[in-house]
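A single protein chain has been removed from this complex, and every other one stays in its place.
Order of writing sets the chain letters: A and B. Residues in each chain are counted from 1.
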Amino acid sequence: MSRFLESIIRFFKGNSPAVIGATIIGTFVLLAVFAPLIAPYGALERDPIKYKITDETLEKLAGIEGMSAEIEATLAALKGHGFEDKHEFLRTIETQTGTEIPLPLQKRIAGYSRHDPGHEPPSRRHWLGTTRAGQDVLSQLIYGARISLLVGFGAGLIGTVIAVLMGVTAAYMGGKVDELLVFMMNVVLVIPNLPLILVLAAFLGEAGPHSIAIIIGVTSWAWGARVLRSQTLSIRKREFITAAEAIGESKWRIIVVEMVPNVINLIAGQFVGTTLYAVLAEAGLEFIGLGDPSVVTWGTMLLWAQNNSALIVGAWWEMLAPAITISIFGGGLALLNMGMDYVSNPQLKGGGNMGLWKKRYNEIQQKRLAKARNDKELA
Amino acid sequence: MKHTLIAVLIVLLMFSIPLFAQKRGGTIDGPVLTIAFIENFNPYTQNVNRSPAPGFIYEPLVVYNFRQNRIEYRLAEHFEYSDDLLSITYYLREGLRWSDGTPLTADDVIFTFEMAKKFPAVDVAGLFVGETPKIKWVEKVDHRTVRFHLTQVNTTVEWSIPSQYIVPKHIWQNVENPELFTNKHPVGSGPFTEVKRFSPYQITVCRNPYYWEEGKPYIDCVRLRQYQSNAQVQAALIRGEIDWGSNFIPDIEKTFVAKDPEHNRYWYPAGSPIFLNLNLDKPPLDDLNFRQAFSLALDRESVVELATYGYASLNPHITGIGDFFAAWYDDDVNQKYDWLNEYNPEKAKQILDDAGYIDSDGDGIRENKDGSPIEFSIMVVSGWTDWIQSVQMITEDLKYVGVNAKTKTVEWGQYVSNWNNREFEVGMLYGMTGVTPYRFYAPLLHSQNIDKAGVFEAKHGWSAAAVDSLLDRYVTVRDEAEQRRIISQLQEVVAQNLMIIPVFSNPTWYQYTTKRFVGWPTEDNPYINPNFYDAGERVILINHLHLR
Partner (left out) sequence: MGFLVRRFLFYLAAFLVAITVNFALPRLMPGDPFEIMFAAAQGKITPEQLPALKAQYGFVEGPWYVQYGAYLKSVFTWDLGPSVLFFPTPVSEVIGYALPWTLFISGSATLISILIGSLMGIYAAYHQGGWFDKLASPTFLVLGAFPAVVMAMILFYIFGLVLEWFPISYGYDPDLDPGWNLTFIGNVLYHAILPILSMVLISIGGWLFHMRNSMIHLLSEDYIRMAVGKGLSRRRVMFQYAARNAILPVITAVSMAIAFIVGGAIFVEIVFNYPGLGNLMLKGVMVRDYPLIQALMLIIVICVLVANFVADLLYLWLDPRLRQ
């Protein structure tokens, strides 16, 4: 266990992209898991309708059939006072006026004083504002993270499992099996993924988050499988594999116990990459209306924002909040991937051998200069 | 000399007064929702939604003007029934010409209908299909008079006949298969027949030099521009690229009107009634008590305000037809059933309690009488966001009275096959509009439609022989009082049985700008239903527009 911890510490030490990336992803995972505890409102909870008498209400009601001076006085007195319940609102008017108000008039009073929730800019009550339906954007982001992350990680998992199975098996088995599997990988690679996903999502009829995750997972493993295969091939010839074979371990045991752990960093990379792709693809599909808009995800938030012309009516928060969230999450994944590259390829880190190279270069230049000066002097 | 000059001036003035009153010229721009135009001006295969052929290039015989409740005579100046109602005779106007100058006569009309008989694919009015075709034969009485002999009395045939566009015999008689004919250089009878420019993104059609109506159209050309979503039409309206729009535009006041309050306007009169269609084979939807509680549980006002931005109209009554057919409302029926149209969740709860739908296991959700959980989903097309939001709100309302319903968004193809196979519990659907509410009630209530693919309204499965005979009788009478009596009875049938739960009436989307052109129909001057995508209505509309 301590060795495991040690290796984790080694991974993050001095690896700022990995640290930042992991922090971002971790935060999102926590938000998603504890959504009901963290989110200030429900995902679909709307701000209540308010009944409030304004000048406009009074203007519209003036001179309407059944209006009396008493009612008018009550209404004027109640101006600016908000009610959340229609019956309570009407009852208050009735008691304060002291007479019964005929039903048609009641209806009109209620109708003209009705205020529906709408786009509300970011405020103390709603840190990221509300949607046009009066839903809290922050809460939607937090609840949406549950589904979006699930789709992303789900698709990542499916894609990775297939990639590992295909890649490692191909490399280990070799021969005809290898040829066949490589052929499959290459074919899947040249079949354009997004159009296929689009067609599948549309044809399925009801493309909920689950089907989107599965579709993305089963269509995006080929690249990973190819990389894994070539990496495994290079391990295949190492001594410990030959040794395991010599003592008669089963093929599957060798694959699972001996080979897979040695390509674990690649597998993790494949997982992170597919997850990133899945999150983006999900958002795209849902945005153009191929998902299930009744489920709150980052993609459907974008869809609703677009539908409500959020940018055009000035409610930028409704569109930008999910857009930026997706790119932060995606950026986190990309940073994590970058960090993994650094570990398997230490020279990619900042400074590194380039510094050395530069230093040597400068030495050479200096020497040349010195030589030139020398030559000049000689001449 | 001087006198002549003055005389000339006076004459000029006399002629120019009408010209000043209604300025001629200009090219008007309108949107069309399609991926790309195709160079095909065949009025039978090209939908009115994406082609100028119906209405602009080909003029109808008559147009039914619902807003004014009158018949606008176009190519025909009059039509009449025989006494036995078994034939209808149309009289063409005098001096009609095709846009190439050839006279338009009864021969063209006869040719058109005979072609429809021969090629079912171009029988767009469905006059000759089925076991008992509506029309037996078409007779030429004289060169301006055509008589349609009906197979049996059916007073709705007069609505179908004008939707068959009359095409020129001298051109179409050489066409081998009219369905595949692309008619690239159309010869028509409408106000705009000359295709000036064609590209996949834009079609410009210009005035017909031989148009029958004196001095019309005022406008020189109509330019139809291609867009592929409401959002793009909205952007084009905001940028002033088009003069009218017929699309759903969120927050129109803020996004469109506010850009130019002086000129940018909209008017959203009530259109198709929208309702929930209930599959009465699925308990508990088979129980009238449950359906009544369902209706009472709905806060339709909130649905209209939030899901449709307040653009839809709240139906004042529960009879299915909405304000589009306001002239047909029946006070007696309404008085009896209006209570079902109220938002009254307390009453809904009470009805459910009384009927035995109680929460027996204490989870806050009611169960069926036998204790099994109530479960149904409301089907809606994915992408139709205003409907989706409506259904979401409806499920919340139902939850409030303890009924567990789910929103189920399905893709269009799935929606269609679910209706056809009756694989649904509840589905949101639009009803038909037309000359009279018969158009709405016939597909909804006639038992022959329950198994007919494509007629989604009837899929609730409710039927009654008495109602069938009412509907059958309707088409045999021409007496308006009698027709009204039948329609009233049909209204009562819906309110009484609630096989559908009316929700709201869809608006007719109509935005326009008076920046360049005026003469638009408005709420104060509703001379025609403001629909640019109806072959008949758009002829009337476009002929009223002129430069400001």
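The working rule: contacts are C-beta pairs under 8 Å (C-beta built on N, C-alpha and C of every residue); 3 or more make two chains touch, one makes a residue touch a chain.
None of the values given here were measured: they were computed from a predicted structure.
Asker: Determine which one of B:71, B:110, B:175 or B:236 touches the chain that has been left out.
Answerer: Answering carefully, the residue with contact to the hidden chain is B:236.
Asker: May I ask which residue of A:72, A:94, A:249 or A:341 touches the chain that does not appear here?
Answerer: Result: among the candidates, A:341 touches the missing chain.
Asker: For the chain left out of this view, which of B:414, B:488, B:508 or B:543 touches it?
Answerer: Spelled out, the listed residue whose C-beta touches the missing chain is B:414.
Asker: Footprint of the hidden chain on subunit A, which residues?
Answerer: 17, 183, 186-187, 189-196, 198-200, 202-205, 223, 276, 280, 283-284, 287-288, 290, 302, 306, 311-312, 319, 323, 326-331, 333-335, 338, 341, 345, 347-348, 350-355, 357, 360-361, 364, 368
Asker: If you put the missing chain back, which residues of subunit B would it touch?
Answerer: Residues of subunit B in contact with the hidden chain: 35-36, 38, 40, 45, 120-121, 123-124, 126, 129-130, 179-180, 182, 197, 199-202, 225-229, 232, 235-236, 238-239, 383, 411-414, 416-417, 420, 452-455.
Heads up, the rule we're going with is that only the chains that are shown with their structure count from here on.
Asker: Quick one: report the Å distance separating subunit A from subunit B, using the average Cα coordinate of each chain.
Answerer: Each chain's C-alpha centroid was found; their separation is 42 Å.
Asker: Within their complex, state which residues of subunit A touch subunit B.
Answerer: 44, 46, 49, 111, 114, 116-117, 132-133, 202-207, 289-294, 303-304, 306-309, 312-314
Asker: Which residues of subunit B touch subunit A once you look at their complex with the stated criterion?
Answerer: Contacts found on subunit B: 231, 234-235, 238, 249-251, 254-255, 301-302, 305-306, 382-383, 385, 388-389, 391-392, 396, 407-411, 413-414.
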